[in-house]
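All protein chains but one are shown at their positions in the complex.
What follows is chain A.
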Amino acid sequence: MSCSNPQSEVKDPGADIPERRTKPKNNQCIKCKTAAPVIQIRHALYCRECFVYATSGKFLKWFLSNFKPNDVHPVFYVAVSGGPSSRYLLQLLHTQMSPRKGKGSFIRPGSAEKLVVIYVDQSKVVPGAENLRNHIEDMVKDFPSVEIIEADVSESWKGSQASISAYLSGQPGQPPSATASEPTADLFDSTLSTSSQESHLALLTHHIILREARKHADSLLGKDSTAPLFLGTSATRVTIKLLSSMSRGRGWSVGSGEVQPESTQYGLNVYQPLLNTSSKEIAYYNRFAIPAHSQAVVNRSFTTFSPPKSSIDRLTEELVVSLERGFPSTVSTVARTGNKISFAGETKEGERLCTLCGWPARAKANEWKNGIAITKLAGEEDESNPLADMLCYGCYTNLTDSRARSHVNYALPGWTDEYAEKQKVTESEMRKEIEDCLIDDNDNDNE
C-alpha cells in the first residue's frame, strides 16, 4: 500500500520519536536551584559553575568505572586534532593527572606518569588546512610530563606496493607508477568523490594514530605491551559517524560496545570517554573552563564552508544538527543505539579482515551487490576482481564510488600489504585444517 508514510505498515509510526524541545518551567539552575541558568542541555538548565562541575563529574564517573582507583599507568596516549573535542579531552585528562591538593578522602581514579599526544597532520592533503603543531604545544605547555608525536597522513603510503589500478587490472603485485609522495595528491586532488575522500582520510588518520601509539609503546614499554589510547569522539560525532557509516554500507563499525578489531591488531586499549557528551556540552565547557590562549582551533576539512549536499558526512552533520535543535534527545538516542549493534558475520578466529580498515569482511565485497542487480546478460562470465577479495563492502564501495572521476594510480596504504600477508593461509595451515581427512600411506588401517 503506498501511503506517504512507508513505515506505517511495519511499525506504529508516531511512537518513540524523540521528545520535542520544551521550554523548562522553572528559570533556575537544576543543580543549585538558586543561580540564574546560562545553558540548556537537553531539557535541563544549568548555571555556569554547576555545568562545569557536572561535566567534569561525568568524566570522573566514567573514569572510575573504567580504571582501578589509584592505579598509575606508565603512559596515556591521547589523539589530538586540535579541535574542541580533543581540547576538552586533554583538559579533563590533565585534571585527572594533576596531583590533588588537601587531604580529602576524594578517590583518585587511575592516572599516568606521562601523557603522549598524537597529532596527525592533514595539511598536505586537505586544501587550506594548517599544521596545528604550535597550537597544540600551546595547549599542553602547562601540563606536566607531556610528549607530542606528530605524524603525517602521507606516511600511510610508506612501503606501499599495492595500487588500486594494479588490483583492478588484476596485477596486485605491481608497484604504483608514481613516487611515494605523489599518490597522496592523486587521491585527494583528483581521484575520488568528496564523500570517498573524507571517509578515506578519517580511516587513514585513525590507523596512523594506532600505529604511532603502538610504535611508541614498543619503544617505551616493549613489544606485546598494552597501553590505553584515548579518542575524543563525542556523542554528536558518533551519531554522525553511525548514520554516515550506515549510508556507506558499514553501519556496524561505530559502536563502542565491542572491542574494535583494528585496535586489537595493534594491542591497544582504545577508550572513547566522550561518547555520552554532546558537542554542545563540549563547546560550552571549553568556553567556560579553558583559558582563551589555549582554546581549540577548528581546522579546515574537505567540506568546510561547503553546502550540506557536498558530501555524505557534511549532509549527515546537517541532519543531526537540525534534528538536535528540535529534538534534543536525538544524539543520545542514536549514540546509545550504536553501542547495541555489531557485525553479524563471522567473529571467530580465522575470519577474513578487510586489508584496508581491519574490520571483518565477507568473502567477496562485490558479490552481494552483483547478486541483487542484473548487470550482464546470461552467458557472460564474471570477471575476477582481486580488489573485492581483499576489501570489505564499505571500503570497496568507497574506493569504487561511481561518482569518482577515475581510480587509477592511487596507492593503497602500506599496511594493506602487511594485512594481506598476515591473512594469507599457508600451505601448511591448509594441510593442518584437512589433515584428519588425508590418508597417509604409513598409517595402519587396522589400528
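Before moving on, here are some points about what is shown:
In this text, a contact is a pair of C-beta atoms (placed from the backbone, for glycine too) under 8 Å apart; a residue touches a chain by one contact, two chains touch by 3 or more; residues count from 1.
Definition applied: contacts and distances are computed from a predicted model.
In the listed set "DNA topoisomerase (ATP-hydrolyzing)", "non-specific serine/threonine protein kinase", "Cytoplasmic tRNA 2-thiolation protein 1" or "Prefoldin subunit 3", the entry agreeing with the UniProt name of the missing subunit chain is "Cytoplasmic tRNA 2-thiolation protein 1". When you scan A:245, A:276 or A:294 for touch with the missing chain, the hit is A:245.
Touching the missing chain, out of A:278, A:355, A:397 or A:416, is residue A:397.
Residues 1-18, 193, 195, 242-243, 245-252, 257, 308-309, 311-312, 315-316, 319, 322-323, 326-327, 330, 333-334, 336-337, 339-345, 362, 368-369, 371-377, 393-394, 397, 401-403 are the ones on chain A that touch the missing chain.
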